[in-house]
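A single protein chain has been omitted; all remaining protein chains appear in their positions.
Going in written order, the chains are labelled A and B, and every chain counts its residues from 1.
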Amino acid sequence: MRVEKIGRDFDVSRPWLNRVLEREPRRSLCAVNEVSFSIRKGETLALVGESGCGKSTVARMIVGLHTPSRGRIVFDGADLADPQSAPLRRRMQMIFQDPYASLNPRWRVRAIVAEPIVAHGLVRDQARLAARVSELLAQVGLVAEDGDKFPHEFSGGQRQRISIARALSANPEFLVCDEPTSALDVSVQAQILNLMKDLQTRLGLTYLFISHNLAVVAHIATRVGVMYLGSLVEIADAKQLFERPRHPYTRMLIDAIPDLQMTGKARTPVAGEVPNPLAPPSGCAFHPRCPHADGRCRSERPELITQEPGSAVACQAIGRRVGLDHSSL
Amino acid sequence: MSQVESWLRQSWNHDVVWSLRHSPTAIIAVFSTLICVGGALFAPWIAPHNPFDSASLSLSDGFTPPSWTQAGNTTYLLGTDDQGRDILSTIMYGARISLAVGVAAVLFSLVLGVGLGLVAGYVGGRLDAFIMRVADIQLSFPAILIALLIDGVARVVLPREAHDDIAIYVLTVAIGVSGWVQYARTVRGATLVERHKEYVQAARVIGRSSAAIMLRHVLPNVMGPVLVLATIHIATAIIAEATLSYLGVGVPPTRPSLGTLIRVGNDFLLSGEWWIAVFPGIALVVLILSVNLLGDWLRDALNPKLR
Partner (left out) sequence: MGKPLLEVRNLRVEFPTRHGTLCAVDDLSFHIAPGETLGVVGESGAGKSLTGMAIIGLLDPPGRVAAGEIWLEGERIDNLPREAMRRIRGKRIGTIFQDPLTSLNPLFTIGEQLIETIDTHLQSGRRTARQLAIELLAEVGIPAPELRLDQYPHHFSGGMRQRVVIALALAGKPRLIIADEPTTALDVSIQAQIITLLKKLAAEHGVAVLLITHDMGVIAETADRVAVMYAGRLAEIGPLREVIHTAHHPYTRGLMSSIPKLGEGRDKLAQIDGAMPRLNAIPPGCAFNPRCPERLERCTRERPAPLPVRSNFAACWLYDR
């Protein structure tokens, strides 16, 4: 199974109709710009980046919560924009960030977990449906009796387990996980990450994993894409990305991870902040914060160039910087 | 047995019941509402007389004052009207009609308003703009004027001989239509909030249809404020009914509601037969006050911020 995608998005944020009349022009915000990647069956592609970089928008476009304004998303050979491909939607499900908001507070857990099965009419027999729900609950480490409770009776970690059970109930092959552990405490985060890895090996799932936490990504991903201001700046195998980050932004993110082993040692803080996406910088979006930026970075937008198989970087300075890199690392 | 017991204990400790136990006003409101509603509901069985059974009426009993006055008669506790009907019984039967019209009108507004509000909030766009503009226009007229208008139109359109039979339905619809805006606004606002919550998005990803999401996901989560609104609205609807009946466009005098009773009694107020108007008036005030208090308490009890 492949998710081949050349998706792009174009979000229009406009002031109210009335204000349009008051000679204010329409303004558009380019949340995601010409992002392309593919995910192979059984792998975990992680998208990382800071808030506002467009990683969640990409996830939402893939599952159909937003329609891409440009480009297309191809799932198992079929274009998802094509109405014919609607049945494919069953095969991809999503796990949301906030386990307190993603479960309907008025439904019992049993009904929540069964919803995708009912919606797609997979099992019509009540007894078999109940058995399937119990099986799903057991699969995520809950007991069948939990099905009779309401979401508020569970802790954050248990709710995320319910969320996972719901996502799994329609037998999907592909799960989009939007920051599934960022609302959880560390000890619970470890439980959920382990569970997700277990399920992946047992059920042969493919994940798209959205996160801002690089340490979590390093743990779960096989490949990693780094996004900055709506564009993919680097994509590579996880091992390679963390050992030899090539884009200056990737390197900055990795340096910013607090290191528990080197206690008391300060990270090298990066100057500057993420620019306003309504007025992105010219050329390479990262150039105002980049230590290697030159005149060309300011004027030209770098393309994502494949350097080795399976990895690509969008940086013009990369070629002339190679020598410099090895000495500075 | 123990299951029933634990269920009882659970509901006894439930937030709403708890706040009821701790609010004397609420207890009084519940009791007086129960008395009013019970009296109205069971009027045919517990009322001392049947005021609409013309065989048992005698004009000679007309204008009997209340039983505790000198000319009073213990058969008629609160006295009788011009046709010899027992005031207490007419009040009980009248409250029946008032309550029926009030509740039916509220249900009508509720279904209309919640439906439109849900669609406006969930679908958004032009449909939302259209529905809410209509609501704004209606809000710029007093509700009673809208009801009068609908009542007037119905009287012109419908055949004359049917007027008395269908008056009560026309009244219900008129009051109902005049009140939907509040529900639509409340539900639309709540829907706009709920629509962006992740559980609604999860349902979209799962592949539920918009109708299913609106009815099964959003609706249960926006009903809380609506139910509070409805309780308070019942009192308003009863007042509207009484006002219309008092103005003479409501239910016919052969089947009088509290409002009609007050209007009829009004004619005798200055000639000394005060009880014909005053007792239905008191009944109306007590009924509305207790329903209102109940609604206020319910609003506070269900408001997590005030807990």
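Some observations on this one:
The definition used in the following text is that a contact is a pair of C-beta atoms (placed from the backbone, for glycine too) under 8 Å apart; a residue touches a chain by one contact, two chains touch by 3 or more.
In this text, all values refer to a predicted model and were calculated from it rather than measured experimentally.
Considering the whole complex, the hidden chain is in touch with A.
Only one residue from A:N171, A:N194 or A:Q307 touches the chain missing from this view: A:N194. Set against the missing chain, the residues A:M94, A:L199 or A:V216 yield one that touches it, A:V216. In the complete complex, the residue from A:N33, A:Q93 or A:Q158 that touches the missing chain is A:Q158.
Where chain A meets the missing chain, the touching residues are 50-51, 155-158, 185-191, 193-194, 197, 212-216, 218-219, 242, 252-261, 263-271, 273-274.
Basically, only the chains that are shown with their structure count from here on.
Chain A and chain B have Cα centroids lying 52 Å from one another.
By the touch criterion given at the top, residues 63-65, 86, 89-90, 93-94, 96-98, 101-106, 115-116, 119-120, 163, 166, 170 of chain A touch chain B in their complex. Remark: chain B residues 197-199, 201-208, 212, 217, 220-221 touch chain A in the complex.
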